[in-house]
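Complex shown without one protein chain; remaining protein chains in place.
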Amino acid sequence: MFEQILFYFFAIVAVISAVNVVAGKNPIACAISLIVTLGALAGVFVLQDAHFVATIQVLVYAGAIMVLFVFVIMLLNLGPEDLDKEGRFTRLKGVGVLFAMAGAALLIWNFADYSAAMARIGPGYGGLEQISGKLFTEYIIPFEAISVLLMAAVVGAVVIAKREL
Amino acid sequence: MDYTGLIIVAVRCVIMLVFLLSFIPVLIWAERRGAGFIQDRPGPNRADVFGVRLAGLIQPIADVVKLLFKEDVTPRNVFRPFYKIAPAITMTVALVTFVVVPLADVVHVAGRDVSVQVSDLDTGLLYLFAVSSLGVYGIMLAGWSANNKYALMGGLRSSAQMISYEIAMGLAAGVMFLLFGTAQLDDMVRAQGANPLGWGVVSIPGLIAFVMFLVASFAETNRTPFDLPEGESELVAGYHIEYSAFKFAMFFMAEYVNMVVASGLLVTLFFGGYQVPFLPTETIVQHAPLIAKVVFGGAALVLAGLGVFAFTRYRPGKYGDNRDREPLVVGVLLLVLAVGAAGVGFLPGVIPGIPGYEHRTVATLLAAALQIGTFAGKIALFTWLFIWVRWTLPRFRYDQLMRLGWTYLFPIGIFNLVLAGVWVLASSG
Partner (left out) sequence: MVSTSHLLILSAVLFSLGIAGVVIRRNAIVVMMCIELMLNAVNVSFVAFARQMGGVDGHLIVFFVMAVAAAEAGVGLALVIALFRHKATVNLDEVNLMKG
């Protein structure tokens, strides 16, 4: 019961912050709302016993990626957007997407059958040992590929953002 | 509902907070008097309580009172929400980082073994990095929301510096992961053992990692030689220019808490944490009555001796005001402490109602008390190192700082990681 209250709390915080990301005027306010969303989702992950993923979410997403976003916003000194420069049919697009969202939620609620019982999990589920066991044996090739990808991203970012090549 | 469990968690939180926050006044005093000592001047020694000065120990109280009652000026064009929340973020993150640091070995209370850290996360050290990455936001938001060029520059520089040196910190701590085979800090401290030859720093990868972590800690806490973001001679006060009164006090205290946390991490990872040198926990628990009498009796004797010595230094008429009575005040304090120590050492078991030191709970509590004391002492040594370095070294230029972090520490960290892997392989067979 306590778990349910916590889940609803985190979920509602996440959704409200996500609405602020989409609708906020000041880019830094959007960024901070996104950080709050990421934190709330980390809470949801903890409730699902995904401790490693929750820690990594805060470390990587909220602690590094969003720092980069906020840094760039501050560097470029972006202010609140001018609303009259908005694109055409903005409100129509927004309402359309919200209908799509409501439709998706309704479809899932009515037709999805997840009544299969949740699997039983052992004590080390979602912890470091289990994850690293799988990471370095079964998923070693994606792991190496990711390291190459990250290096390519670093080199690419440096080259693209340089003043003179 | 597991009420005992809740009470235990609450008590652990209180212990951690009291431990951390009680360092702050001592550090304020040590910083200002220590700065004076290094710079060959007296340092603050005028604040007094009814004429008793106590060599400037009253100064932190005066500082706090002043900051509390100062006018809280909020400039007009700041971005209110972030302006108000930034000091809170900095302070919260600084305090929360200490949650996974073990203050002592397990204590046997209420029929169960309780660890003396607020939480037993299984991703111990990763949690630490996660939370310290969040510390950047306090400074960035403070710098940006103040609507001030100097604050923005200070905030940007500081955040770039902090994220660069997080990598060095992570690589250094990763080496300790490898050497001890566990991510949880209390397992690491137990693996280091009480013998100083087993501590983290006594191995080549450990030594290199210690130096890297030390340098990275200076950068993470924005202390000289890395204090360009709050460079007093260049950026006025950097990211906390526009803050006054209590919000500035929060930044001020958060800096000291960060220092204590960084020292605590250094000690936990590299210097055996709470372990009393040469006295493992089982030894203390087994010989608890003897150790209690020796330690507390010895402390009582030393304190009583000092108290009597203080009384003999009473020279009426030297200053002509209440400062003459200082030796008396100090002497009385020391004698009270001596009596307290003697009581703690000898009374349990003698008075009915208080179980003696043979009882497991009291024995483990004694071990915990000794270990917390040792931990505090080691942290004090390292914070003195922070203060010493601050008033000795000049500050880095910004490009020198970035060059150090990326082109020197980063390759050394990776090389150290490989070296640690080889070391573990070689020493395990």
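In this document, chain identifiers A and B correspond to the written order of the chains, with residue numbering beginning at 1 in each.
One rule holds in what follows: a contact is a pair of C-beta atoms (placed from the backbone, for glycine too) under 8 Å apart; a residue touches a chain by one contact, two chains touch by 3 or more.
Quantities reported herein were computed from a predicted structural model and do not represent experimental measurements.
J.: Report, in label order, the displayed chains that the undisplayed chain touches.
T.: So, spelled out: the chain left out of view touches A.
J.: Across the whole complex, list the residues on chain A that are touched by the chain not included here.
T.: These residues touch the chain not displayed: 3-4, 7, 11, 14-15, 18-19, 21-22, 27, 30-31, 34, 37-38, 41, 44-45, 47-50, 52-53, 56-57, 60-61, 64-65, 68-69, 72-73, 75-76, 78, 81, 85-87, 90, 93-94, 97-98, 100-101, 104-105, 108-109, 112, 114, 116, 118-121, 125-126, 130-131, 134-135, 139, 142, 146, 149-150, 152-154, 156-158, 160-161, 163.
The criterion applied here is as follows: only the chains that are shown with their structure count from here on.
J.: Cα centroid separation between chain A and chain B, in whole Å?
T.: Chain A and chain B have C-alpha centres separated by 34 Å.
J.: Can you check the complex and tell me which residues of chain A touch chain B?
T.: 26, 28-29, 32, 35, 51-52, 55-56, 58-59, 62-64, 67, 70-71, 74-75, 124, 127-128
J.: So in the complex, the part of chain B that touches chain A is made up of which residues?
T.: Contact set of chain B toward chain A: 79, 81-82, 121-123, 126-127, 129-131, 133-134, 136-137, 140-141, 143-144, 152, 155-156, 159-160, 163, 183.
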